[in-house]
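Input: a single structure, listed below in structure tokens.
A single protein chain has been omitted; all remaining protein chains appear in their positions.
What follows is subunit A.
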Amino acid sequence: MKFSVLCVRGHGARLGRLSSVGHQGSKMLDTPMCMLYTRGGSAPYLGLDMLRKMENIPPVAHIALSHLSDHYEAVQAFQEGVAKFTALKDHLVFTSLHDPAVEVHSGFNEKSGIAIWGKGGKTKIDVDLFIKMQEALLPDWYQALSDGDTSKDTSRKRAGKSVQRTLTFLDQIVERHSQSERLKNSALFGVIEGGYSEKDREHSAKETSARPVSGFIIEGFHNMGPKSEQFRISDVSAIIQKTLNCLPEDKPRLMHGVWPPDQVLEAVELGIDIFDSSYPYLVTERGAALTFSHQYSMNSVSDSEIGHTGFEMDLKDKRYFDDLTPISAHCTCYTCHKKFTRAYINHLLNTSEILAGVLLMIHNFHHYFQFFKSIHSALEENKFEELKEAIQQQKTSVISKDT
């Protein structure tokens, strides 16, 4: 995998290009980018035909080990890798440890291994099992085993431990990777840890970049899940800045999390290149549709509703009971294009019907992927500040209902 920065805008936002990606070594990807969030290997609610009908689907599918921990033997028996097993063979696959949409229980990691949580409960993954799983899955990129169980209130000692453990895992994994026939075409990403401790972060960054990794994952600020939607990257921008200063320019940076649009832009501005798309999934699960406008040029048609603020529309709300308009008049996704109305989706949510999730997921993914397209063109046209301003204006206290 090769990465080159085409240009830097403003404080640190990068337009980048990944090339020689994937097992065939033939794919090229533009950054900033997001990946296709999957649960167990499939985009939630979406079969292949529906997925193929959608525009701008990210070429990289993101699968969490936590969804496969109970079943990796099936993938192993299949022998041809997880992409084929899940029928995602048109996609590149990235495997992370955890699902960003699900909170990780704190306090279960040890020196010998990391706890991941699947449907059947806890599985402890040591380096051996980790390598076995990755050899079964055959990902194009994968996250090294890491201890990210830190957050704002973590002690310095614990933060230091997370860095130490992660580096130890990394060294063992680098060695096993170099010996592995199955993993020779997979790219390994090192993980920067250290909680909220600047010193530990810098140490982690310096040491990790000294290893032969293809990219970096920065984590350990929170424990994932819906609550992490409240995480404000501005709280740690100084730490992230210092961390990134220790990393080489020519390798991509990835951060997992539930990423609302304003947070995405702040992270892009700091210099993060790759994101996941768990946010549209969580929005779908709470019965809402993304409606934020990502137009940034002066005379473009604004898509924002009169009297509507925030990034989303809560379709469970009684006010949509007889609203016979589509979610958005300008949206070209299947749901809006086929004119499924707000009233219909409200009805489906009201009767707990699965179709609500299907229609909302299609729209929310579409909307989010179009947003990333806008980020890209805004950077190209050097209008990133305008995009930031446009998104900031739509922000209200967007708190999810379950906190």
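The definition used in the following text is that a residue touches a chain if its C-beta (ideal position, glycine included) is under 8 Å from a C-beta of that chain, and two chains touch if they have at least 3 such contacts; residues count from 1.
Simple rule for what comes next: contacts and distances are computed from a predicted model.
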item	value
Candidate names "V-type proton ATPase subunit", "Queuine tRNA-ribosyltransferase catalytic subunit 1", "Cell cycle control protein" or "acetylglutamate kinase"; UniProt protein name, chain not shown	"Queuine tRNA-ribosyltransferase catalytic subunit 1"
Of A:H347, A:H376 or A:K395, the residue in touch with the unshown chain	A:H347
Interface with the unshown chain - residue positions in subunit A	39-50, 67-68, 70-71, 73-74, 77-78, 85-87, 118-119, 321-322, 324, 334, 338-341, 343-344, 346-348, 350-351, 353-355, 357-359
